[in-house]
Each structure stands twice: as structure tokens, then as C-alpha cells.
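Only a single protein chain was left out; the remaining protein chains are all shown in position.
For clarity, chains are labelled A, B and C in written order, and residue numbers in each chain start from 1.
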Amino acid sequence: MDDIRGINEECGVFGIWGHERASELTYIALHSMQHRGQEGAGIVCSNNDYLFGARGTGLLTNALSNEQLLSLKGFPHAIGHVRYAAKGSSELSNVQPFLFKSSRGDLGICHNGNLVNALNVRAALEDDGAIFQTTSDAEILAHLIRRSKQSTHKERVKSALKQVKGAFSYLVMQEHALTVAMDDHGVRPLMLGELDGCYCVASETCAFDAIGANYIRDVEPGELITINDDGIEFDRYSDIDNPNMCSMEYIYFARADSNFRGHSTYRIRKALGRKLAESLGHIEADIVIGVPDSSLAAANGVAEVLHIPQEQGLIKNRYVGRTFIDKGQEARERKVRMKLSTVKDIVEGKRVIVIDDSIVRGTTSKYIVKALRDAGALEVHMGVASPPLIHPCFYGVDVSTHAEIIASQKSISEICEEIGADTLTYMEVEDMHDVYRSFGSRGECAACFTGNYPIEIIDNLLPQQKDLKTKGV
Amino acid sequence: MDDIRGINEECGVFGIWGHERASELTYIALHSMQHRGQEGAGIVCSNNDYLFGARGTGLLTNALSNEQLLSLKGFPHAIGHVRYAAKGSSELSNVQPFLFKSSRGDLGICHNGNLVNALNVRAALEDDGAIFQTTSDAEILAHLIRRSKQSTHKERVKSALKQVKGAFSYLVMQEHALTVAMDDHGVRPLMLGELDGCYCVASETCAFDAIGANYIRDVEPGELITINDDGIEFDRYSDIDNPNMCSMEYIYFARADSNFRGHSTYRIRKALGRKLAESLGHIEADIVIGVPDSSLAAANGVAEVLHIPQEQGLIKNRYVGRTFIDKGQEARERKVRMKLSTVKDIVEGKRVIVIDDSIVRGTTSKYIVKALRDAGALEVHMGVASPPLIHPCFYGVDVSTHAEIIASQKSISEICEEIGADTLTYMEVEDMHDVYRSFGSRGECAACFTGNYPIEIIDNLLPQQKDLKTKGV
Amino acid sequence: MDDIRGINEECGVFGIWGHERASELTYIALHSMQHRGQEGAGIVCSNNDYLFGARGTGLLTNALSNEQLLSLKGFPHAIGHVRYAAKGSSELSNVQPFLFKSSRGDLGICHNGNLVNALNVRAALEDDGAIFQTTSDAEILAHLIRRSKQSTHKERVKSALKQVKGAFSYLVMQEHALTVAMDDHGVRPLMLGELDGCYCVASETCAFDAIGANYIRDVEPGELITINDDGIEFDRYSDIDNPNMCSMEYIYFARADSNFRGHSTYRIRKALGRKLAESLGHIEADIVIGVPDSSLAAANGVAEVLHIPQEQGLIKNRYVGRTFIDKGQEARERKVRMKLSTVKDIVEGKRVIVIDDSIVRGTTSKYIVKALRDAGALEVHMGVASPPLIHPCFYGVDVSTHAEIIASQKSISEICEEIGADTLTYMEVEDMHDVYRSFGSRGECAACFTGNYPIEIIDNLLPQQKDLKTKGV
Partner (left out) sequence: MDDIRGINEECGVFGIWGHERASELTYIALHSMQHRGQEGAGIVCSNNDYLFGARGTGLLTNALSNEQLLSLKGFPHAIGHVRYAAKGSSELSNVQPFLFKSSRGDLGICHNGNLVNALNVRAALEDDGAIFQTTSDAEILAHLIRRSKQSTHKERVKSALKQVKGAFSYLVMQEHALTVAMDDHGVRPLMLGELDGCYCVASETCAFDAIGANYIRDVEPGELITINDDGIEFDRYSDIDNPNMCSMEYIYFARADSNFRGHSTYRIRKALGRKLAESLGHIEADIVIGVPDSSLAAANGVAEVLHIPQEQGLIKNRYVGRTFIDKGQEARERKVRMKLSTVKDIVEGKRVIVIDDSIVRGTTSKYIVKALRDAGALEVHMGVASPPLIHPCFYGVDVSTHAEIIASQKSISEICEEIGADTLTYMEVEDMHDVYRSFGSRGECAACFTGNYPIEIIDNLLPQQKDLKTKGV
């Protein structure tokens, strides 16, 4: 139950080199990844001579006007970005890709992820006279590249990347080349594709489908790829290759039709549901309901294994609304009620298993259980297709702080009581890893479930706190 | 596959009398019916002394600002409207409810539906000196009421209603009363409910669920209801009682959780799917896919009967996008592709039955078949959970003209060829009626399938043509 | 000292028939009359087949977009309007010209002035079933025309005009004719002109200069002019010919370069100054200062007669600003200070005669006297180039009510004390009339000075009160 839950993704990126419709393809690709960020969007293009760009706040349709899009036509190389913004940092100056003009050449840059040593590096740069205009990690890399004394652009990028720690996919556009880099833990997804003989990269494969491109392979942890008119060059900037793909990408962020190594997240989620079903077998239930939209696949898996029909007992209102009261529990409840409703004659008199992909604060789960009971459900069993979410994320997900995460405050049975369900069943961490492995994953970050952070948290700041620390006008 | 198909509903209405949170409840109710109209919204309130209102264009959140909503607080009586507008008539002056001020008292009015003698009545009124400011049928009723020489308001409304023909639900607000009227064929839905001892009416029961009200019963064809501080009074303005509820409300317009006589449209659609499945039994298929969102229920019914798993093989992008090219077949195709995508590893190597609720132009169906084949489907069988749509609607649905409706130009086998499906199966008209009857319906309009129009088409103009005929500044 | 004084004009009108650049000329003409109204503007055109129009709120540049203006190109007949609006009635629906579409033909209408029996006529029309959408007097005439049973359009307009009382210039556009009417007291100015063989009308001759047209003559009280493809036809709808041109038009409203019977208001104002100088001869002063911009001409006249140099000792800031505090005396004072400033080294050590064209509340005069003294003026003598303004206007000027008009509360010597001047000299009413007569005027309304209202005040409502009485949504 995405937007009312409090987990938010930090951005999607796309880049393509050498295509006559580069900016349009970038726009279409960004549109397909709009779920990864709705607070801003931008495109920066190159024509081998100079860079040119446009960006704006809000959804893609607001962010980029027809006039702006037309002005980008004809440029054969482009990178683009959709942005999720923590509250308060949504001003235009933070919208990516950034475009830095200089007498030494232009630089376009965008990224997905979060650095864990951003404050440290930034402070060091500032001590040395650097001036920052944004609170973004992308600008940090730009300063590091510009200040590097290495002789080639690629070496400058490498030296810059070696100084930053965290989870990131960077796209760096120059007049003559597009450089692509993935952090050495591979936390955020980044895919390599091909269209009409041109290379492209995207956070998710759904972008390739949207433009008609073919998926080649995932970009690897620590990899550095350079694309220019001479073709593509694969290199590495780090010896570490320690794959830790974010578990939440599989569970919730990625679009259902996006693939990882040839497997859709729909199928992975369904497999999570099938695995979860093993722990639900003892429950006598009449129907399985998935919380729309992201949990329908898992619910489908549960229903299949348990041989219980899956019904659309919860309906989501697609439209944004307002409540007259803004604060407090009542406001939150009215808000959820305006988003989700039950189909009474489906639910009435039934013993229900309801499947959600995760629980953050518990507010939504509590409402769902209550709504189902109000609609006449005899029993409500909640199944969660992921382990208890306990720890905050430092790698680019804007999940709430400890205090707000219900599972970091209460035991499973306490949560069950709090949300009013008859039973509450989470997935085991190991079961989750098993599922991912069965789809070819070489390793996943499960820090939000286990507290084992694969990358050392140097600044010790959440993404949203970092924004406040460095906030400008 | 709603918004890219070319069938559009004409509005939703809500009214409540005597509740301290009247305007807020109206807002929440309108929000739950936003699917019935996205081009404008408004609320008109009464405090027994005078009427006051606010309205605006676009979605509810744009149409009514927080400031406007606050200005409506404290009024205990309210009516509200969400509006679908044919292209070109989206200006503010046409947004309902209309509020007419005069020395003889105020009049607030809104409606859902379409008059079939609007031009005739309007011309007669104009010959008699009336000045119209809008192209809306609601204004026509206002003139008729104001010009009536009857002695009581109720008699004036009755005399006005007797002069108009067509499909309509009217809400008429005055300082001291809310009058509710349904055309004598009952084409558009209108429901009576109750909350905290106050009466309310809504186009769909989902509005009652959204505000926590209880459903009492459907408003009957020819019925005239008056609600005021003394309570509720049931009356009729017409002796005709000839129920002809719009079939498309069941099939497609109404929200899945809205009820008709206690049955959700989700269940009705599922039953349509179950009935359709009887004609699909001969097909050997591996999976059933519903076109999201409106056809998922029917697909569920098909899957159940055929014992074939239902999978989410088509994904809908919730966000609005732009294509660089505007016109022609290529533009339409790109547009559909930006809206719908396939989950490849679900579809690949499968024989697919895809269920849609209707086919208008065939563009979307053609894309769907092609997309499924591109994703590796071995066979694609299209099942449509309604009969062939052949005739335009004069009762408030903005469906395309004959020339654009594929089934009015081609036979089923020609359509099958055009969209590229292996087989194409429609529902029989009688089967559809059977399903409705099994849910307690007393009669439905099936004119768009059969050409038998239950109400004589006096002006012989489609809703969208009428707008052009009477268009002002 | 116009916009901070509280006298506001009610609109300017323009019309032209048969010119290929009709809408552009109308736009330019309205631009030249922007001083007559800044709250809205519109243009309605005819192509002999139908009427088409555009309008918007705010200044001309905001009110009409380039796109809108282009849509008006090619129409050979046009009327236009700039609107002043009393606070609270600035919504788009009240912006003129109104365009009424009907099966009986289209009607475009705009006016300048104020009816004094509007409420009476309106109530009678409403009793007979008429529905009003605006609070404007222009709509009243439209209803009267439409309801008239006369056989020709001209007779219908005549019959309508005979029912309304007050001060007005009406322009009525139909597909085939432009009808122009002036109230039988001739309170508001209306001029007839010619360009490239086409007839045009305008509130002021500056509009003719702006488009390069030639002035023909003033439209006469009670006159009715019809312009169509056959030429021009002069007629009367009233036998009364009782000229009472608004004195304030000469003193303050009309642009300095606008002519009345061949004499610019600049020259008339200068003559008022020369006449006023006769009462100022006893004052020993070093410089004469006019309050910019409207009083510079009168000051010039004073300076000439007294043989004292005129200096630009007060400077007006052209830009709009904001004060942090909104209410009370301090806010008003800061506001004036942000508008007007003194040139210290001009004023310092000087005995100053300062000339203003009128005093309403006295706030500005008080500030001016204080500012001049603060700048070092040894003496400040205030001369007013009009008689004491005592009574409100019912004929279209939004002057404050009795309570706010300082001269209706205090004697001249009390006002002098209140504003802190050394002496205060007003013009005599008879002297003012003498000046006007010397420029060929046949009679002026001086009701705001004398209380003798030439047209009976039937509704007994000020323009701004009327708006409230009939205010809709």
C-alpha cells in the first residue's frame, strides 16, 4: 500500500547514447519509471558540442513542458532523472540531472541512491573552498570530478568514485561520453540495454520495454562503463564485488513488469507469496485478498498454494483528495479511508487472509483489518510477504525513523494486537533470501530487517536528515 | 481499459441535508466518485437563509482550494458534482452545481445524464426571452422551474420535470429544501442513504461507504423526493415506471465496490465473466489475463469457471505522459504503450485468454494482442464481457460516433482479424440481461448494443454534439 | 493622486464596424483606456454569421492571451471593454462584454455607467422568470431586449432602453449590427470616430488617437446609433436631451490627451488651475507643485497665472508594493509614502503651493503636507482644482460613502487643520461650471459637489452596494 505507508524510493535514472530520438526516448523511459519519483524530473542532452537541459518540479507532465521537450529535440545523447524528495527539499535547484557549465567543458550528472559519507566529503571540499548549491549527492561527485588532478576524464571519475561511499548509480554526461557507475555493493538496480544499435541504461527494465529496447544485462557492483561514439567500454573502479541488491526493490519498489536477470518482480513477488503460504497453511480461510496494487502478486502466490480463491476485496481510489482536518489519528484514518475501500459482498461472512508486502507504521494495516471486519469479515488473518521491518535505511530509501517503525517498538504478537488481526504472519529472513537466490540473485541487502548494514554508515545520517543538515535556500 | 478507450461517463452527484459537516462529507463523497468526472467539480451549500458555493475546473484537488472549502464550513446542507466534459466545453461557466441568485430566492442545481429534448425546450424558452449562459441541461431545468406559474416550489419542479425528456438525476437545492428527481426510465443510478440521522443521495453507494453512511434504497424511476428540516417526503412526478438502468454502469462505469440492490459491481462483473466463460470453454489456454483495472473482476470469473489461473500479465501505468508526435496511428499506439505493458515472464510461451469489458475503436485491443504476442504469448484469445458495442448513446455517455465504433463497421470475425486475435468472443445480449436479472435488476437499457432506444431521441443529438450547438464564450 | 484616493471610474468601451483589423484595433483602443478600468477586459467580435469573444481578469495583458487575440483575428466587427470592479465582484463571470448565445441569434453587450433602477427592473424580470448570472447592468439590458415583443431589433433595443434609468453608454453587438446608446443625460462620455471609412465609438478620444482614427463628434444624450454594413443611422430613443456630463471626467478621469469637443482635458484642467489661481493670488509663495500625475496640468495653470515657477517637487513611484501591516492608519500612511516622495532640495526653504485635483478622505493630502514640511517647506498652501467633494455618486463612480468623505463631515477650515496645511483653497462650483462652459459644454453633473442629482435615484443604492445586493457565485 505504497504512498500512504511511508516507504519512498529515491529516484530513477535513464541514459541513451547516439539515438536520433534520444530526448523523446528518455522522456518515455522516465514516464515508465515515474513510480520511482514524483517530485521532479529533468533531461540533459549532448550534441557532442555542448550540453543542454530542462527540468522542473512535480510529475513529468508538469516538470517538462512541450516547449521544453521540443527544445531538446535533435540532441542524440541524453540522460534523465525522476526524483523523489524528502519533504522540504523539493525546490527546483535540487532537481536532477544537474548541468554544470564551465570553460573546461560541460558536465551533466544524476544519480539514484544515497552516500553514507556525503557530509564528510562535503565538509572537506568546503574546507578547500568548494561552494555547493544543492543538498544532493550528485553535486558532491561533480566537485570531486572537477577537482581531480588525473589526466583523463575516466581517471577523474574513477578517483572521484573511490572517495564516495554508499549506494548509488551515477550517470555522468559530457559532450563526448556517457559514463555509468554502480556502487561496489550494487544496492540500487541499474540495467544495460540496446535499441537500434545504441546503448542505453535504466534503473528498471520496464524503461526498456517502454521504448522497445532489449535488455542486455545488469550493471555489476563496482563497474564503470563508458559509452561514446566509438562504442562501449567496460571497466571497474573498485575491486570489491559484493552484491547487496536492496530487498525492497524486489518486494515493493520495482514495477511488476520490471525484470531482474530475466525474472519479473511480479514472479518474484508471487514466489514470496508462495513461500509465505507455507506458514499460513494452518489457517482455515475462505478468500485471499491482496492490498492493491503492490501486494496482488504475493496474494496470487498465496492463493495458489493454499487453493483458496483470490478476490479483489480491497479497492484503491486512484485520485488524490483532501481531508478537512490535517493532524492527528482521525486525519490519518480519514486519509486511508479515502484511499482504500472494501467490496462488502465479497468480504461479508468470509474468513479472510489479507496479504500486504510490508508494514511500516501499522496505521494502514490497522485500518484494513477494521475495514474488512466492518464489511462483515468473520476472521482477518494478515500475511506480510517480507520480514518485520525494524531498521531505517541509509542507502536511499526514505523510510521512517526507529520511533515510527512499529516493528522496532513491538513484538509480532503486540503488532497483531495493535492492528486487530486474528493472526499475523511475517516471512522469515532466510526464506526471503532463498526466494531471491532461486531467481539468480548473488546477494541482497536486508539491513532494514536485520540491522546488518553491508556498507559502513560513516555520516550516520538518514537521507532525510542529510537534507536538513545541508539545506540552502 | 477506461481512459484510452473513448467511453466517458457524464458526472456524479451527491447531496446531504442537515449535517454539521455537510460540505466536508460532500467533498469526500465527490472524491469517491471522481472516476465519474475529472473535468470540474463544485459544491453549493445552504444555511436555510441563502446559498453559497464554490467550483473549479479539473480534478477535485485543483477545482476546490483549501480556502474555498473552509468558506463552505458550517453550512448544514450541501450538494456537489463532479463533471465529465466533452472536449471544448470545459470552461468554468459550465461546471456544476449552478447557483442562481435572485430576489425570489436562490437556486442550486446539478445533474447527471442527458436530455434528449434539450434543444427543443431551450429554443422555446429562448423564443420567450430566456437567456442561457451555459450549454448544460441543468440550466434548462432552472429556467423551467423559474418560469413555472405553479404556486409551490414542488409543483414548479414537477411541472418543469414533465417538460424534459431523457436520462437524468437532478438535485435541486433551495434555501429550505433539497429536491431529488430521477427520470422515469431510471437510466442513471441514484441512491438514497442516511448518516447520523440525516438523509443523503449519491450516484453510487461507494460515496456512502466513503463517508460512513448507510444505503437505504435506489431512487426509483419517476420519483421525486423532497428533503428538508421536517424530514423526507416521497412523491412521483411521472406515472411511468419503466426501469432501464444503463448497462454500461454495471459493466464499466461504477466503481467495483459500488452496490446495486446490495450487490457490488465487482460481483456482477465477475458473474458476467462466469457467463462469458461458458462460450470460452472450448479454448485450450494456460492463463487468463484481465485488462486492468475494470476487467479484472470479469477475468476472475472466467478463470474460476475455466479452472485456468488468472495472472496479472498486463500492467497499467498510473501516470499521465506525453508523446512527441500528436496525431495519426503511431501517436495512438505510443500512447497506449505508455499506458499498458506486459509482464513478459508471465506471458512467455503461454496460450492466453485476455478479458476486456468492451471494445470501442479497437485500437487498444489491437495493441494488447500485439503486446502479448511480442511478449511471447503462443495464442491470444480475446473475450469481451459485454455484447458488441454498435450504437452511440444519447443518454449521457460520451461514446464515439458510428464511424469510430468498430463493431458498427465490421463483423466479429473482421474485428478479430483487425485486432489480430486468434479468437474473439463477445457476450450475447440475452446472457447479459440474464446476469443482471439474477442480481435483481428490473430492466436495463442496452441501446448501445441493440439500437433499441427506450426513450425517444427528440433532438437526435449526441451529448457532445449538443455542446457544440449551444456553445457560448 | 489617483489610485490611492478612492475615486474609481467604472469602465471604458470601444466598438468598430467593418475593419479587417477590428480586434487588434479594439485591443489597442482598450489599452489606451486602461486607466478607466484595470480589473478585467474583453473583446467580442462578429463576422456577420456569429459572435465570438474572449475575456479575462486583470490588466489587458493578463486578461487576453496572445492565443486568445489570435483567435479573434479576421472578424471585421468588434466591441471591447475595460472594467473597473468594486471589491468582491471581480470574478470572470462579471467581465464584459457579455456574449449571449441563442437560437434566436447572438448578442454581445457592454456598458459604462450605472443604472439607478437596476434592482427594480431586475426584480420585475425575476418575478417573470428571468435568471441572472451576473450582477451587471449590462445583463439587465440584454434581458429587456430579449423579452421585448417589438418586431425589429432596433425597436426592441429602444423599448429596453426606455425601461432603464441612470448613466450609461451601451454598445450592443449582433451578427449584423452594432447599436450604440447614450443615456438621456449624457453623464458618461462617448465619442464617434472614423478610420479607413469605418465607424468606431469610444469612451475617450485618446482611443481614436491610439488607432489613428478621426474624431467626428460626441454621441448625444438620448441618442441611438446603428452601424452595419449599410452604413450608419442616427436615431433617438428618448425625447429628453438634458446634458449633464460628469464633472469628474474633466477633472480627473479622462486622460490628459483626450478631447471633449476639440479641447483636451489637459487644457481644461489647466484652465481650472488658472481659475483657481484667482483665489490664490494673495499667497506669497516660491514654487507651485502639482500632485502627479493628474494635477500637473492644473498646477501649470496656477503657476502661469501667479508667475511662480512650477517644480516637480513630488515624485510618484510607478510600481506596486506591499506593506507588512495591512490595517489602520499606519498601513495607509506607509502605503502613501511608498507611492509619493518629495524632492528635498527643490522644496527645502520654500513657500509651497501644492495643487491637487480633489480631496476624498484627506489621508493623502495630510501625508503630502507633512512630507513637504519634512522636506523643509516653510509654508504649505493646498489648492484644490475642484469644489469640495461632499456627496457620493450614483452614476458609476465608486467614490466612498458619506462617512468616508472628509468634506461631508468637516468644514473647509476643519479640513485645513486636519491635513495640516497653512491654507486650503477649493474651487467654487460656479467657477467650475464657467470653465466648462468656456470649452463648449452644455451642462455638467455636479451632484458630488452640490447634492443635486440630475437623475432620480430610484434604487437608492451606490454601485458598490448594488454588487453586494445581487452577488452570486
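Basically, a residue touches a chain if its C-beta (ideal position, glycine included) is under 8 Å from a C-beta of that chain, and two chains touch if they have at least 3 such contacts.
Model, not experiment: these values are computed from the prediction.
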Omitted chain touches shown chains A, C
Out of A:L70, A:A123, A:I240 or A:A331, only one touches the absent chain, namely A:A123
Given C:L69, C:I390 or C:I457, the residue that touches the chain left out of view is C:L69
Given A:C11, A:A54 or A:M432, the correct residue touching the omitted chain is A:A54
Where chain C meets the chain that is not shown, the residues are 21, 24, 27-28, 31-32, 34-35, 59-61, 66, 69, 73, 206, 209-210, 255-257, 259, 262-264, 266-267, 296-297, 300, 304, 309-312, 315, 317-324, 334, 337-338, 341-346
Contact residues on chain A toward the hidden chain run 44, 52-55, 92-93, 99-104, 119, 122-123, 126-133, 139, 142-143, 146-148, 470-473
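One rule holds in what follows: only the chains that are shown with their structure count from here on.
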Judged by C-alpha centres, the chain sitting nearest the middle of the protein is B
Outermost chain relative to chain B, judged by CA means, is C
Distance in whole angstrom between the CA centres of chain A and chain C is 62
Between chain B and chain C, the Cα-mean centres are separated in Å by 50
